[in-house]
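Only a single protein chain was left out; the remaining protein chains are all shown in position.
Letters A and B mark the chains in the order given here, with residues in each chain numbered from 1 onward.
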């Protein structure tokens, strides 16, 4: 891999008072044991927009994303320092209740991971655990979220069938429905389409465009066409640093950094 | 002889060994069932055992075996599930966890007679439970715990990490995720392990000789109040199980039809274990199918 001058950066500061910021990080470092995977990343994500994180594998984009709702807490030996600001609170602090926080910052993973339960249960299970007992509310949520995820028509007669019997693409859309059933503020997606066929991918992308109205979305993708199609902003990650952050249009047409230009034009990665 | 001939000879020998092992099992099962089943009758299964003359039954012993089995499972299942969850989900990777794992492995390698003697010393004598159902159930629990715990841990570990992340990402605690997501998904393995554990307990005798005792007082099957002294449910009465009964009549040799009674009792014991074995397979496959919506386990 070619060496790039990492001091050469262009990070657009969205937090300029002109727009609403849903989530931002300030000098975020992530390390596993003695190895530092993220070397201080500061980005701000605008509300009701889709932000794509791109970069070669090993660039740290997934690690960064997983830190945003502290999923890395569960991996032994991981240390996250720096600030993650959400609604004026540093949610990386010890005083924050992570379980409550994750209700507001949901996540969809690379590998579809529906529970070994029925479709209906997949969506309502966490709601019930969080205290929602009313049948009509649960029924309404199942219908609404499955419609939003573009799955309702296909499964409305099989709601009590096992979710594991669904196809990969359907499972992933179910996982999206499950995540938005919590009515989160922010939805983090970690390469949600990487294991899907093109048709399922297109459906998931449509779903995300639809969801943008109500949710702030941050999505990791290795598929640049995908980033170009759906995102408003794009951050380019390289070896644990965010080197360029700008409007997606600009990143793909007139990147300011050599590394970004090489990556989006397919010279590495 | 050349290499090709050796190959043939060796293959033949391997076939013979395999046939021999199948033959051993066939012989054991046939011997037990053929010599035992003709002596099994309703009277035998429900009747009282006799101390000196022929014609006794095994009703109380059978009841004791089942009662002890149920009690021991009631204690050991929650404990082993809790311990298995701790090891699989919470235990940090450090020397203390290693020590705990070693302790469990040592416990599983202890001879059951040692477990029985420990139970005798601690439950029967120090805690003053005497030769009783309670002492026996506790000894069986000690005997059963390490294997069940390991089975639970293995079953939980076989559930992919992404299932847990799905739960965490919905704001659920680890405990909730384990109890409501991981454990249900691991249930086929856990249940299979539990049923096989039941088979082990049902046939165990060495751990019971000095804990549950080797005699059975007369029981009053019309009074099920556990506090009543002759109640079948009284946990402080001594209780000879079916397996202990087989051992006892063979080593004492007082009753004249010891061989008949042992054969019939062995047949019942083995049938029960076979039944549990098949149940373990069947239940495991069915649960797996129900959970995944897949018809057959590959």
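Please note the rule applied: contacts are C-beta pairs under 8 Å (C-beta built on N, C-alpha and C of every residue); 3 or more make two chains touch, one makes a residue touch a chain.
Quick note on the criterion: contacts and distances are computed from a predicted model.
Undergrad: Can you pick, from "3-oxoacyl-(Acyl-carrier-protein) synthase", "Phosphate transport system permease protein", "Glycine reductase" or "Carbon-monoxide dehydrogenase large subunit", the UniProt protein name of the chain not displayed?
TA: "Phosphate transport system permease protein"
Undergrad: With touch defined as in the header, list the contact partners of the absent chain among those displayed.
TA: Result for the missing chain's touching partners among shown chains: A, B.
Undergrad: Give the residue, chosen from B:37, B:66 or B:273, that touches the chain omitted from the document.
TA: Of the listed residues, the one touching the omitted chain is B:273.
Undergrad: Could you tell me which of B:41, B:158, B:173 or B:225 touches the chain that is not displayed?
TA: Once the missing chain is taken into account, the touching residue is B:173.
Undergrad: Considering the whole complex, which of B:44, B:63 or B:210 touches the chain not shown?
TA: Selected residue, touching the omitted chain: B:210.
Undergrad: List every residue of chain A that touches the chain not included in the displayed model.
TA: 86-89, 91, 95-101, 104, 129-131, 185
Undergrad: Suppose we count only contacts with the excluded chain; which residues of chain B make the list?
TA: Looking at chain B, the ones touching the missing chain are residues 3-4, 6-7, 10-11, 13-15, 17-18, 20-22, 24-25, 28-29, 31-32, 35, 78-83, 85-87, 89-91, 100, 103-107, 109-115, 117-118, 120-122, 125-126, 142, 145-146, 149, 171-176, 178-179, 196, 199-200, 202-206, 209-210, 214, 243-244, 246-247, 250-251, 259, 262-263, 266, 269-270, 273-274, 276-277.
Going forward, only the chains that are shown with their structure count from here on.
Undergrad: Distance from the CA centroid of chain A to that of chain B, rounded to the nearest Å?
TA: Chain centroid spacing, chain A to chain B, equals 48 Å.
Undergrad: Which residues, counting only chain B, touch chain A once they are in their complex?
TA: Spelled out, the residues of chain B in touch with chain A are 92-93, 160, 162-174, 176, 180-181, 184-185, 290-294.
Undergrad: Residue numbers of chain A touching chain B in their complex, please.
TA: These residues of chain A touch chain B: 69, 71, 74, 76, 99-103, 106-109, 111, 113-117, 125-126, 129-130, 161-165, 175, 178-179, 182.
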